[in-house]
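What follows is a single structure, written as structure tokens, with notes after it.
A single protein chain has been removed from this complex, and every other one stays in its place.
First chain written, first letter: the chains are A and B, and each begins at residue 1.
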Amino acid sequence: MRVDSEWVQVALLTFDLIGTFVFALSGGVLAVRKQLDLFGVLVLACAAAVSGGIVRDVLIGAHPPASLADWRYLVVAMAAGLVTFRWHGVIERLRNPVQLFDAAGLALFAVLGTGKALAFGLSPFAAMLLGIITGIGGGIARDLLVVRTPVVLQQTELYAMAALVGSGIVALAAAFHLPQHPAMVLGALACFGLRFMSIRRGWKLPVAGGSDGR
Amino acid sequence: MRVDSEWVQVALLTFDLIGTFVFALSGGVLAVRKQLDLFGVLVLACAAAVSGGIVRDVLIGAHPPASLADWRYLVVAMAAGLVTFRWHGVIERLRNPVQLFDAAGLALFAVLGTGKALAFGLSPFAAMLLGIITGIGGGIARDLLVVRTPVVLQQTELYAMAALVGSGIVALAAAFHLPQHPAMVLGALACFGLRFMSIRRGWKLPVAGGSDGR
Partner (left out) sequence: MRVDSEWVQVALLTFDLIGTFVFALSGGVLAVRKQLDLFGVLVLACAAAVSGGIVRDVLIGAHPPASLADWRYLVVAMAAGLVTFRWHGVIERLRNPVQLFDAAGLALFAVLGTGKALAFGLSPFAAMLLGIITGIGGGIARDLLVVRTPVVLQQTELYAMAALVGSGIVALAAAFHLPQHPAMVLGALACFGLRFMSIRRGWKLPVAGGSDGR
């Protein structure tokens, strides 16, 4: 990643922790709805926040995973779990701002995940996939833990597709040896913008059917 | 694996990609039935095709997993997903030939998975288990993602047992220091044959019950 400026480092960490917090809120809210106890709420908050990054780190061989090596990620995730446990009614009413932060977290996770995979020597194609996994893996783990089909796999607004576009821009830049940092900024903006427009306008992916009958 | 002849290498890769394609079809068909969107279909196709090998590689410490290091596996899996998305009615009607290819894929995955684990220095017993995981892990991941009990764990024709026999033959040969390549051919044939007979004759494993009542 080699970001030289200390200021940029701090900004990235801040965004990363905000993304972690917001992802964790989504886990906590689901756990409360499913009537899990306090421990279950904390587990779902952590699972939603860090599973994507952990799967990425396990696949690229980064031991221990970043979110275990640095205690701040899990502490932030648990704080979000506690907040949800106490004020879940408020969080549910704040749906719109939470969705905005979630879109920012998705953009950041996808782009940084792709960058980390590239830094570990993976091909641009594999790095793109790992970026998507970083972005959407937490939501999948969260949903599987309460035994529901991951919402990201069902027909919803463009969520994974936004992660794909963000990761893909970073991966394409690497494939063509273009400078990485502008590509990461561009990828994050594209991912965020696409997700934002999809929420606003209800853009969706097609479902199979039609001519084949059913 | 050290297969010297280039011809054998090409044949193995070809079979491996065919197995990947057919396993991916099973994921795509399930995703279409569950009304997932295009992205969900692609994810289930990839999950069914490569999860078994990825779990094996993570457990033996092979980073990055083969199916991420070589882009052909995921491209083939995604192609199968697209085919299912567009022509799922046709695929469903081709059930019988697909089952045959699936049996071939199972045999190959189980035997090659055992071989790779042995090459990474695992004991024959552990290598046998990793061969089974390579063969059946994709189907388990596929089913869990749409929240259904993995069919391989329920009473069906001998599927996992066929993988066990194939992997076991390779592992036994390693335990007794017998030559590996003939064992792999024999293991693959035994796995394929057992699976084939089980489909034809409806051979099953027992379920607990009977004398113990319920």
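Note that a residue touches a chain if its C-beta (ideal position, glycine included) is under 8 Å from a C-beta of that chain, and two chains touch if they have at least 3 such contacts.
Here the structure is a predicted model, which means the values were calculated and not measured.
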| item | value |
| --- | --- |
| Residue in contact with the excluded chain [from A:17, A:44, A:76 or A:136] | A:44 |
| Residue of B:41, B:130, B:183 or B:199 in touch with the missing chain, whole complex considered | B:130 |
| Of B:49, B:161 or B:184, the residue in touch with the unshown chain | B:161 |
| Touching residue (missing chain; options A:17, A:32, A:48 or A:152) | A:32 |
| Residues in chain A touching the chain absent from view | 31-32, 34-41, 43-44, 54, 58, 61, 63-65, 68-69, 71, 74, 84-90, 144-147 |
| For chain B, the residues touching the chain missing from this view | 58-61, 120, 122-123, 125-126, 129-130, 140, 144, 147-150, 152-156, 160-161, 204-208, 212-213 |
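We adopt the following convention: only the chains that are shown with their structure count from here on.
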| item | value |
| --- | --- |
| Distance between the centres, which are taken as Cα means, of chain B and chain A, whole angstrom | 30 |
